[in-house]
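Excluded from the complex is one protein chain; the other protein chains are retained at their positions.
Per-chain residue numbering starts at 1, and chain names A, B and C are given in the order in which the chains are listed.
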Amino acid sequence: MIEFLTALLETPVLWFLLGAIVLPFIPAGTGRGLLTLVVPIISAWVIWTAPQGLGGAASLAGLDLTLMRVDKLSIVFGLIFSLAAFLAAIYAWHLRDTVQQVATLLYAGTAIGAVFAGDLLTLFIYWEGTALASVFLIWARGTEGAFHTGMRYLIIQIGSGVILIAGVALHYTQTGSIEFTSFTGEGPHSWGVGTWLILLAFGIKCAFPLLHNWLQDSYPAATVTGTVVLSAFTTKMAVYCLARGFAGTEFLIYVGAIMTLFPIFLAEIENDLRRVLSYSLNNQLGFMVVGVGVGTELALNGTAAHAFCHILYKSLLFMSVGAVLHRTGTSKASELGGLYRTMPLTMVFCIIGAASISAFPLFSGFVSKSLILSATADNQYPIVWAALVFASAGVLSHSGIKIPYFTFFAHDSGKRPAEAPTHMLIAMGLTAFACVFIGVFPQTLYALLPYSVDYVPYTWAHVLEQMQLLVFALLAFALLMKYGFFPEEKRGINLDTDWSYRKMLPAIVGFSCQVIGAVWSELMRGSHAAKNAILDLLSGYYGPQGRAAQVQSTGLMVLWLAILLGTALVLNLVILPS
Amino acid sequence: MLEGIVQNAPLLAIMLPLIAAPVAVLFGNKSVAFYISGATLVLSFALCVYMALLVSDGSILSYHIGGWAPPIGIEYRIDAANAMVMIIVSAMGALVLPYARASIEKEISPGHHTMFYACYMLCFTGLMGVAATGDAFNVFVFLEISSLSTYVLVAMGARQDKRALSAAYDYLILGTVGATFFVIGLGFLYIATGTLNMVDLADKLANSPDNKTIRAGFALIVIGMGLKLALFPLHRWLPGAYSYAPSAVSAFLASTATKVALYVVIRFTFSVYDASSGFERTTLEYIILPLAITAMFTASAVAIFQMNVKKLLAYSSVSQIGYMLLGLTYLNQTGVAASFIHMFNHAMTKGALFMAVGMVVWRTGSALLPSFAGIGRTMPWTAAAIVVAGLSLIGVPATAGFVSKWVLMAGAFERGWWPVSFAIVGSSVLAVIYVWRLVEVMYFQEPKATTKDPVREAPLAMLVPTWILILAIVWFGIAANAPVELARIAADGLLAGGFDNGQTVILGIPGR
Amino acid sequence: MAKPDTKDERPISPTGRKLTVLEQPVVINRMIIGLALFCALLFLADLAHIRHGKFAVEDLIGFYGFYGFAAFAFIIFATKALRAVIGRDEDYYGDRVVDAEDYPPTELELKEFSDD
Partner (left out) sequence: MDRLLDPSFVLGHMNYWLFVVLMMTGLYIVVARGNLLKKIVGLNIFQAAVFMLYISAGKVRGGTAPILTDNPGEAYSNPLPHVLILTAIVVGIATTALGLALTTRINEVYGTIEEDEILEIDHQETEREVAAILATSAQDSANA
């Protein structure tokens, strides 16, 4: 126990734990607010001054734990997590809810702890910690719907943890080590089941396609301040873990590319703006996963930089939509519009966030996303590259345009809410400043990145390309809007994979489980050969030498003619009554 | 003079190239032949546009050959439907010709150039005649004129690849059997009614009781023509003929020949017979519809795996013909209009694709996939043309292909056949794959280092006609109103029972 | 969607007042034209120098512009179709769900704008 405490002393996590213990004893108000501000500052200072290398050694049941592994990759994530916690604390200054405040501190603390975890067991502890702490931010909304959503969220998050520990256990029995290093090895074919399970656990928290839906389900259900906090940590923690454990795993490139694509379409038709932002979050994660998959120094720099910038501008967007929700009671696009009249500052900050996520030059998204894009292009992944550029235009459509446009412009909803409270404006202002600052002075961000950077984002060609992409897309928006092609905002929800466990599963549980199990085991048996076999089968039939494409004798073709004629005649003369 | 031309427009549009063909052969000089055919084809195109304008208000032109009034005399009868087909044929004919002049330099031995122009004009005459005539037997005659010259044109590819010969032979045997079936069908109709004029036929059929001769006639006509239009299991002659023919011939045939045959089926189904009920409807729904959908998928799937790009395009044509037949089977205005619009749009799209591929063949000497490597860099205009036309083939918005698929989907919904829309989308996905294969090779592979001359952009004489078509694809993808309107008028005319509605304008020498 | 009251006398912020010109159709049209001109300018700027992108397609003049335009238009058309397939009412999963229930006002500071 003492050993654990001394190990914790070296980590920033300690301060979050202390803060969470002390906070309930301080009367609600300025004192508490200051506490929530001070803890992230101390954390950042601890991280900044921590010596590089392994520290915080402890042991548990004979396993050696490393609570503080400091290197440039963990520092950059630790710092941005501290900054996000700080900004969220300002934004939540008005909060008088002890549960949310404690949960926020624990959540941020465990996420930062996971980033510095040097072994898989420590990682697992913090991994589950984030799940347990964060669910209170959803339950704090206090409605029955939020409770159910929170339960679904918790089950999936805990499930991810269970899969992780199962994977860690298998990994340990195979290798005898619980050190958290790269698992990539010689590629996926060399992995054991344990490694696959670890990847699956990471994939769930990183919202891989088809594992993604907990994110869009839960984030819009959280409180105004809770969503801002949620958006920063869990998924980026998973991205960090992927970058640490699976850098250079090629198929992640394709997983990431799919992640950038499909949320675009769902975001575009979603009415709840906070859910739009959740889909957009999913899409941005895709860029980071692509960076992890490429796995070169440039790509990993891109992933880290993009995570850094993304936390800032996604927080900013959630803050501005949250401020609107705070003042009007709704975040649904169909109920909003024309708010620029009375919330101009919120509008400006929202547009800065939108410009950043859309990667306009001079905003933060531009200097980070281009690292990933050029890493993709450098390594000659044409389809992925095309998908990412497409996704960049898509980001503009739902986050860059839809969010600010339908909230603050479009049709006047008749709502005249007051401007956001001062502390929210300060939080948004600081975040917006950070977005622009990074965009204008990218070298300050690049200095923090894990590998040395000799990348220059502001070349004439690159700025021109990006401006062309965005401005032409804007023109498309203007024209489609003007001529009424743009889908109107209307109340409603859209089906996503959560349909499977909210509707379908309850209906067919039981009997069907056995069927699925049987089919699945059958499929798994042949899965290695299956893909090739199918392709061979197809090209065998349809290929240049296949039966469907072969030149046949004229006799056979005439015979076909006769058969078809016969069929027509029989149909007309015999079957049909005259 | 002008009055004379205008009064005889339907006849001149068809007969000018017919007369010019032997004249060109008599001169025996390939340049002279080129200019003669150029002049006649352009004039023919102008006359077609003029006639299309005349009929675009729903009226009908009736031209009495030699002044003999139908049903005794032969009649050319032009409404919106034929006008559209004639515009397709004459426009493609005029556009492909300058392209052909450059293209055949490398593909056909110089001694045969004059013959090429003559055959080209005969083929053109045949196709135009089929579209224009109002006499059922005349359809057969013109069809055989075009078919016979087509066999020759295809066989001219033998200098490049000997397989052109066997392809031409196959086409000859099958085409003749198909045409003969068609003629038997006509014979049954003649035996049943005693007339061959389409208007008269329609009239007599409507007033005669249902009988088996008439039914058998319908089956023979549809299946016989089904071979000429490459209805799915009868399509096997097409890939060989299109891939081994000279590029210009492929471009011209792919954009016109099957369309004209399809027009004949539409004309007989709707104008001569009454497709709205009875055995005609059953034949369409139980035979043509499943075959059309099978074509859309199977032929696309074959296209995906082809290594020869011309063959890939040919199989893609077979699947696109599926779309056109599909629209026909809806038996509603939107569906038939969709068939016509797709005919029009696909003629441009496939014409442009075959022409662009022909340019690559011209430079690299082969239509096999490796010769397309890196032409995004070396032949940027050609590659861009393939991309735009490919997008139209897929049906991407802002290209012509989108318009036709849109109308086709609308027709399916109107008919209540919404599952068909999945087939349309699904088959488009297959199109995405085969077009992407081309794009990938063109833009993402390095050009192969060859010992021959470096690959450069094709000459302007080939590039300009191709790009006219590309611009037309984009133009009709955005400003789609004109063809859609014409197609709707055509569909209205056809569905209203064919020839008898609308104001009839009689042309030709009056009297007798 | 609530129809805005044209004679809405409620106060709005000074910045907001200045921005109401953006709702005039003339201004909107001018902005679109301006945007189109800017696009043309960017397109022409592409002619000014020869780029050597990592892929051949990047070297096509205006590639990024057209790709952006096409991507955007495609997304819009595709989503319209997508909504028809997966769109449902807010109470599709029942009425005890986040989408169907109002945000509890106790934690919010709902406030109308006022001049002071």
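Following the convention adopted for this analysis, contacts are C-beta pairs under 8 Å (C-beta built on N, C-alpha and C of every residue); 3 or more make two chains touch, one makes a residue touch a chain.
No experiment lies behind these values; they were computed from the predicted model shown.
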item	value
Shown chains that the omitted chain touches within the full complex	A, B
Contact partner of the left-out chain, one of B:V177, B:A251 or B:L438	B:V177
Of B:E75, B:E107 or B:E144, the one touching the omitted chain in the full complex	B:E144
Residue among A:P27, A:P51, A:G484 or A:G555 touching the omitted chain	A:G555
Residue ranges of subunit B at the interface with the undisplayed chain	137, 140-141, 144, 148, 151-152, 155, 158, 162-163, 165-166, 168-169, 172-173, 176-177, 180, 183-184, 187, 190-191, 196, 307-308, 368-370
Absent chain, residues of subunit A that touch it	543-545, 550-556, 558-559, 562
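Going forward, only the chains that are shown with their structure count from here on.
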item	value
Gap in Å, rounded to a whole number, between the CA centres of subunit B and subunit A	51
Rounded Å distance between subunit A and subunit C, as computed from the means of their C-alpha atoms	22
Residue list for subunit B, restricted to those that touch at least two other chains	443-444
Residues within subunit A bordering two or more other chains	380, 382
Complex contact set, residues of subunit A against subunit B	380, 382, 538-539, 542-544, 546, 548-549, 551-552, 554, 557-558, 560-561, 564-565, 567-569, 571-573, 576, 578
Contacting residues of subunit C [partner subunit B, same complex]	55-57, 59-60, 70, 73-74, 77
Complex contact set, residues of subunit B against subunit A	166, 169-170, 173-174, 177-178, 181, 210-212, 215-216, 218-220, 222-223, 226-227, 231, 233-234, 236-237, 239-240, 279, 282-283, 286-287, 298, 301-302, 304-308, 311, 315, 440, 443-444
